[in-house]
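All protein chains but one are shown in place.
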Amino acid sequence: MDKQTLHRLLSEVREGACTVEKAVQTLKDFPSEQLDHTCIDHHRTIRTGIPEVVYGESKSSAQIRDICRAMLHKSAPVLVTRVDSQKADDITRDLPQMTYNPEARVLYHHVKSTRDKEQGGTILIICAGTSDIPVAEEAFLTADCFGNRVEKLYDVGVAGLHRLLSRQKMLHEATVIIVVAGMEGALPSVVAGLVSCPVVAVPTSVGYGASFNGIAALLGMLNSCAPGVAVVNIDNGFGAACMADAIIRTG
Amino acid sequence: MDKQTLHRLLSEVREGACTVEKAVQTLKDFPSEQLDHTCIDHHRTIRTGIPEVVYGESKSSAQIRDICRAMLHKSAPVLVTRVDSQKADDITRDLPQMTYNPEARVLYHHVKSTRDKEQGGTILIICAGTSDIPVAEEAFLTADCFGNRVEKLYDVGVAGLHRLLSRQKMLHEATVIIVVAGMEGALPSVVAGLVSCPVVAVPTSVGYGASFNGIAALLGMLNSCAPGVAVVNIDNGFGAACMADAIIRTG
Amino acid sequence: MDKQTLHRLLSEVREGACTVEKAVQTLKDFPSEQLDHTCIDHHRTIRTGIPEVVYGESKSSAQIRDICRAMLHKSAPVLVTRVDSQKADDITRDLPQMTYNPEARVLYHHVKSTRDKEQGGTILIICAGTSDIPVAEEAFLTADCFGNRVEKLYDVGVAGLHRLLSRQKMLHEATVIIVVAGMEGALPSVVAGLVSCPVVAVPTSVGYGASFNGIAALLGMLNSCAPGVAVVNIDNGFGAACMADAIIRTG
Amino acid sequence: MDKQTLHRLLSEVREGACTVEKAVQTLKDFPSEQLDHTCIDHHRTIRTGIPEVVYGESKSSAQIRDICRAMLHKSAPVLVTRVDSQKADDITRDLPQMTYNPEARVLYHHVKSTRDKEQGGTILIICAGTSDIPVAEEAFLTADCFGNRVEKLYDVGVAGLHRLLSRQKMLHEATVIIVVAGMEGALPSVVAGLVSCPVVAVPTSVGYGASFNGIAALLGMLNSCAPGVAVVNIDNGFGAACMADAIIRTG
Amino acid sequence: MDKQTLHRLLSEVREGACTVEKAVQTLKDFPSEQLDHTCIDHHRTIRTGIPEVVYGESKSSAQIRDICRAMLHKSAPVLVTRVDSQKADDITRDLPQMTYNPEARVLYHHVKSTRDKEQGGTILIICAGTSDIPVAEEAFLTADCFGNRVEKLYDVGVAGLHRLLSRQKMLHEATVIIVVAGMEGALPSVVAGLVSCPVVAVPTSVGYGASFNGIAALLGMLNSCAPGVAVVNIDNGFGAACMADAIIRTG
Amino acid sequence: MDKQTLHRLLSEVREGACTVEKAVQTLKDFPSEQLDHTCIDHHRTIRTGIPEVVYGESKSSAQIRDICRAMLHKSAPVLVTRVDSQKADDITRDLPQMTYNPEARVLYHHVKSTRDKEQGGTILIICAGTSDIPVAEEAFLTADCFGNRVEKLYDVGVAGLHRLLSRQKMLHEATVIIVVAGMEGALPSVVAGLVSCPVVAVPTSVGYGASFNGIAALLGMLNSCAPGVAVVNIDNGFGAACMADAIIRTG
Amino acid sequence: MDKQTLHRLLSEVREGACTVEKAVQTLKDFPSEQLDHTCIDHHRTIRTGIPEVVYGESKSSAQIRDICRAMLHKSAPVLVTRVDSQKADDITRDLPQMTYNPEARVLYHHVKSTRDKEQGGTILIICAGTSDIPVAEEAFLTADCFGNRVEKLYDVGVAGLHRLLSRQKMLHEATVIIVVAGMEGALPSVVAGLVSCPVVAVPTSVGYGASFNGIAALLGMLNSCAPGVAVVNIDNGFGAACMADAIIRTG
Partner (left out) sequence: MDKQTLHRLLSEVREGACTVEKAVQTLKDFPSEQLDHTCIDHHRTIRTGIPEVVYGESKSSAQIRDICRAMLHKSAPVLVTRVDSQKADDITRDLPQMTYNPEARVLYHHVKSTRDKEQGGTILIICAGTSDIPVAEEAFLTADCFGNRVEKLYDVGVAGLHRLLSRQKMLHEATVIIVVAGMEGALPSVVAGLVSCPVVAVPTSVGYGASFNGIAALLGMLNSCAPGVAVVNIDNGFGAACMADAIIRTG
């Protein structure tokens, strides 16, 4: 439930357009709803601007399904990250209104956003290599689901700079840029040296040996010599999208 | 040299208000000026919105002084981070227009910003404990020097939550929040759970033993369970301010 | 064999209520019984107050079954941690008096405790997210099996503080609190800042990327800025329950 | 201000023994007092049972002195850890009522505790070697200052077990044991295998090479095969004493 | 081929008991024999006293079989470590004279040793817990295969010291002791504090969480406060037996 | 003594131009000369093409002086790395023919190389920032002392790509490029994406926080997505020059 | 497309031997071709001398097949590393002109090199043990595919030095040596101490326990006391071959 929806409900109550009983029914799980295993934070959108998103990795199909069902009842947008295809099959069988994106491993249900996409800024998602696409797509789906205008520029790593330099117009038109890269994670530094907008850097676990599952990229990004860069956790496309979304909302 | 200054200069040339010779003189070190030891990037403000800032840690007093002098000649704002008091004494003796802040270890020369502070948003800087203040002050001086409206809320760590919860109004009025914390670095998660604006988290090296000079705080922040948080390097108050400044400039 | 049982046996011998032969039979594997592969420490409860608990991870079904059988013969409570469902099936087929909890991965046989639950204090087990429940449940089953009064408060992580703050009464009534959390592991600091009882913190391996399988949470808890916190190994719900049980027994 | 003091003050107000004005004066910095650089949490004792203790490492002499002075005005017990002798000299010159213990690096002012030492239990502090004494003494002074009965058993490391085994009576009479050890940190496992009370383990940075400033001891203690052990940060004698004190207070 | 065998062969040649042709045949793969994929070091026993032992982990069944066959032709003892049961089945089908021990994961062919077991000393192998037995058995089989007198004392970890202290006679009669332990790895320190013979410590990967697959035990052993301890790699029962064997051979 | 010098000496002996006695005198410390504390490897140039270079960090002034004196007697070029200015003063007082470069911390004595600089290729040394210059200079002095043609391009880090891109001609004319960079260490990837010659990457310890004294840069370089890059130790300008020199000598 | 091919095409256009239309057709995907998921860098050979090689680890069979097909259309040599046998089967079914080497896990299509093998130097690939062969073979296939003369010397680790010392002629005839080793990674130091050519060291993940998947070998090589060594990532046979190839091309 976002701020506008709550405001409208309460106005309707004051104006008699909604009975107190119906409002109680609507609000009874507010601010949090206790399932057997989970305490859903329906109050989050109002407090933080970001809907509660479910981290699917260590939850069972049944747990995820219960949470989704409870959220769908509230007409909330639903987004579940880190869902493997087996769990996705289990859940969409029961909840066919949910959609699964296997590359991003995201399960979601779009709700038409109350935001005007054209007024807000543009989030540009850049990734260094083909192997980084799953993380970039998790960021894309999250940012899109939150109601943002999002563009993509993929496979433009620093070993072939001309691929990036030839797209500078796209870089300069973005309001915020998410840069996704594994291995040495050098791309955010190069991008941030070319633009004036904020850059959210996402290290990925792509690589082997001394990449240490993304530590090399993470450290590279934290030590970026270019100012205007901040970093999220390894493979955390979702988190980058939340940060970018929060930045767009400041506008 | 920022974009507006360059625009004005070129307009003056077109309108005859400035001779070509004078413009050449002004622009001759543009986009970069080669000192003996350093290649100053005078083009940076136009490209990235952020002036070139000098990292003083591993430079000698003489090197810093030469760079500052070259930058003062261009009427650029000057900011040197990680300057110890001995170097600061050496430099301000030669360049008395520079000011030194010993707590933040920053040496700077303010130039009246071309931005209108009142129109932009507010950067709120929060720190967890008294020991985190030097890093918070580096962030404050940087953000202030770049022309932002900045407020502070210090010593409000999670072990005494009432100190933070009693200041929620301040949190909700901020456009972007910088949270500085050492030890377990839990404060950004708590703050991000309360607000809807972007949070830039700065781990500090405050602590001992298993804090590993800030690694504990860094990891805590990277793993924040609250969305809308991005992280900069340990003790990097400067970097947090650059990110916050870039966010303000998107508005 | 606990202290009271030994005391009673020896009293019976002195009073003639038990023959020496029968006492010898009862005590013959005391203080330790040598199986082929294992030396069971039947003396442990007397020495440390805690029964010997079997760590099942790297033992075969057959080894675990032999140990359980030997312990059941002594009327000891039996608790085996880290047992997967395949091993549990193997063992309960032979030893149907054993019960298996698949979420906690614990196999156990309750023996009515000689303690009076109502007199001792209360252990409260808190966990930050749904994914932390298996570790919390291992703690719950262990503490319960040792004869304690135990309560639970699950899914109350720091990103939505109101869930925790609204349950402060429960926090204040506890004698000792076990706090289970993964990711940044901030919850023990927040809890310890609200209560005056000892807090036993359990980091979990829940998370990804820079959580490094629980290192982030572990370091966060070790660096807690709130006094009155001590930490056990990652995912060690059993160990936390032992510590909590020892604290309850000091009362 | 502890709970009893607050209770008494309010009772006096109700009974007319104290004027409202005087009560206001007493309570005006309650729950927190804002100095220039620090926000003192005078409410902490009531909330957590533990007075606010100052971490002196990264504070200046002047900052510590200001905080001490503010706390002395409230008749609170004062304890400052990690104070070097230079700072101690600076501060005790201005505040001669403060006492400095150079081995433990603790600066303190005792206030007669409202607790009855004889009724509570006993905290036993054990350390493995002479080099661990400073950490053990920090624990001792903290526990003593909080009003506990404390005993010591020093230099009884596992390389000469007879030194420990000959003192088992002392071990068995303790209510809670703090074990301080560096190098391989094996002592807590051995102690916990001998007793039934809770053991709080403190790794120290004593050692060299692969001790990695206490990491070896820390890991050893976290992996203790003996149940009933919980761990605090490296060299954190203060934290161990807080945990032990909280355990004593449950009694 | 060991030193004595070579000496005898050459003596026979000198005395005419062996023709030059036959000696050439025997020696033709000396000092090394080149298979397609492997260069077998038949000279090793003479040079180092230890036969070439095959590390089976990353070799295919076919590679291991070829090497074993070549070594069996030379009447050398054959020992292959880290062989899973699938590979063992493949190989023993072709080479039925080889024996497989599944617990130790060792495949071997005994050759009657030329040493007199009764004259050399005794190697005692101690392990802390049941889970450490596979590593202890790898050490046992290796030492036994090299012709040593070996004894075992298993499941005597430090959490129940009486199990170890009651066997001190066994400890004092050993010439060299191998101590195998996981988790905190404290057992070698305790053993070395009780005996005067050399102690070879083997950390195992037994444990979870902060045991980091044996790092905790490794660090504990490297930092042992008891002199007379040296350490081999994690889970390296083979290496410990080689060191113990070399020590026995100095006698 | 290099290969050509030895060849000439032996030719002179064969032709009678040099007496056997004199040759013996010249060769008597060949292949190695035993000082009290050091065994100088005079044979190294012949074997490896690289003169023995002295690592000065952990040697005393007296030790370095003795080694230098022995090498000067053989007319060998002398190069001592990691010498602080105090040691340099001590040594040059006794051996005035030695020269000290304080920025590179190198002490050296040039001997006219027998190579023809014009025929070999060019080593280009690039560094990312002013703070990396000491390491770059160590590489420069080493390569120069070995008789190579060396050029420099300093302070051209990736945050301002135009500084590098404007010098592409210089990059394309180099035979081998040494790239020195700290912080995120991204420069070698960018350079290797632009050229076809081998790139030797040198991470530096420049940075703070999560640079971990050069680990971030080291990992970045090891994970370079651009082929044709190999890496040497952190701050090892000397080692990079040796590798570059060996590459030049293959030509 | 390499430099010579481009030169010839343009010459043909100038001389009328090729129509502009045909040249456009040939060059239309130059410098990069955008597939759905990948931006192929056809310009790379000209820029860096090394064809674009595909990293197969995290790409699907379909993605790899599309890229290979696009590259085969340009008559480019094709090399895909880190391909498991399942993917190889999928791809070679569609593209039978591709060859798969299961030991090296490389999929490739040779194009007759325009280089004269006899004129360039020789790359010698050495490996320490049988387990290191897969990485050595990846290096072999890469170097061979790029048109180099390559020789091999396998299973000559430092524990049996005579195997290496007896092959010194081979060492001295190489132009550049690639040394592949796991465990302690000591072989590159020993080799570099014997030769004067550049040594490219490749650590492998062969080992267990404290080898930490190749970290021990990597650190050993980075700290080599022998000059003339540079290092690539763990298991990066491909990268070592690229470096060696670049060195050969300097000749």
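A few comments on the model shown:
Going in written order, the chains are labelled A, B, C, D, E, F and G, and every chain counts its residues from 1.
As a convention for this text, contacts are C-beta pairs under 8 Å (C-beta built on N, C-alpha and C of every residue); 3 or more make two chains touch, one makes a residue touch a chain.
Keep in mind that this is a model prediction, so the values were computed, not measured.
For the omitted chain, the shown partners it touches in the full complex are D, E, F, G. Within the complete assembly, D:Ile133 is the residue of D:Val53, D:Ile133, D:Val191 or D:Ala241 that touches the hidden chain.
Contact with the chain not shown here comes from a single listed residue; of G:Pro51, G:Pro77, G:Gly157 or G:Pro198, that residue is G:Gly157. Although one chain is not displayed, its contacts with chain G can still be listed: residues 128-129, 157-161, 183-186, 189-190, 192-194, 207, 209-212, 215-217, 219-227.
Touching the omitted chain from chain E are residues 47-50, 53, 121, 175-176, 192-200, 218, 222-223, 226-234, 238-240, 242-243, 245-251. Residues of chain F in contact with the chain left out of this view: 31-32, 37-39, 41, 43-44, 47, 55, 57-59, 63, 82, 203, 205, 213-215, 218, 233-236.
Everything below uses one rule, namely that only the chains that are shown with their structure count from here on.
Interface equivalence for E-G, evaluated over C-E, B-C or C-D, points to C-E, where over half of the contact pairs coincide by residue number. Set side by side, the interfaces C-D and B-F show unequal numbers of C-beta pairs in contact, with more at C-D. Taking the CA centroid of chain G as reference, the farthest chain centroid is that of D. Chain F and chain G, compared by their mean Cα positions, are separated by 28 Å.
Per-chain Cα centroids separate chain A from chain F by 50 Å.
Among the residues of chain B, those in touch with two or more other chains are 47, 129, 159-160, 192-194, 209-211, 215, 218, 222-223, 226-227, 233-234. Interchain contacts (touch definition given at top) occur between A-B, A-C, A-F, A-G, B-C, B-D, B-F, C-D, C-E, D-E, E-G, F-G.
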